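All protein chains of the complex are present and in place, except for one that has been dropped.
Now for chain A:
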Amino acid sequence: MSGRVLVGVKRVIDYAVKIRVKPDHSGVVTDGVKHSMNPFCEIAVEEAVKLKEKKLIKEVVAVSCGPQQVQETIRTALAMGADRGIHVEVSGKDYDNMGPLQVSKIMAALAKKEEAQLVILGKQAIDDDCNQTGQMTAALLDWPQGTFASEVTLEGDKVKVVREIDGGLETIKINTPAVVTADLRLNTPRYATLPNIMKAKKKKIANVKPADLGVDMASRVEVLRVDEPPQRQAGMKVETVEDLVGKLKEAGRI
């Protein structure tokens, strides 16, 4: 096995920032807004680096798709311990319309090109909450997938994944190469400390275009309009159960 792990990292608006819808309702304001690495991607990077530290894999490659600014996100991954980065250049309309389908095609192409043993992704991004990229990547590659991983153990040429599912925890064993998506309790990501950020400046980030990978970025989805959620209306207090039933009938709820 190549011993190479591919990790996808996404640059998203920081979770603590108050989102504002653009005046033309075409999307949200991103200009100048604080961005950071998607928290689940941080967990994915941490898991990959931990595997490398245990000497179970040899190289961690961080991948991000987007405009020039995503290089900061790749640098953070490099500072956490990734060995090199790949920046897939996507900008303008292509970037606005980029979704899990396009990203998974890119990840699949890169996984084949880099002969990756494992692809680790965050389970979902906090901006679109799609929870699709990992699953689509596995399907395109026809690889097994271990999603919502709260524990990952490499056992020879197989991977044991403990998954967090609605009913509890499910343990599965899948063959490598495989796709794993990280859930919250997989690990606690380390900080990207300053000496590591300085060292990361010397690590390589390769630039690739989607066309070089044979990926068509055309979107199958068109965003018509973005609105803020409706303001929550004040509730009403009632005195008796009869009142409650009466009010519910009035509102056409029963």
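By definition in this document, contacts are C-beta pairs under 8 Å (C-beta built on N, C-alpha and C of every residue); 3 or more make two chains touch, one makes a residue touch a chain; residues count from 1.
Quick note on the criterion: contacts and distances are computed from a predicted model.
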Options "COMM domain-containing protein", "GPI-anchor transamidase", "Electron transfer flavoprotein-ubiquinone oxidoreductase" or "Trafficking protein particle complex subunit": UniProt name of the undisplayed chain: "Electron transfer flavoprotein-ubiquinone oxidoreductase"
Absent-chain contact - pick from A:R20, A:K113 or A:K209: A:R20
Residues belonging to chain A that touch the chain removed from view: 14-18, 20, 23, 32-34, 36, 188-191, 193-195, 197-198
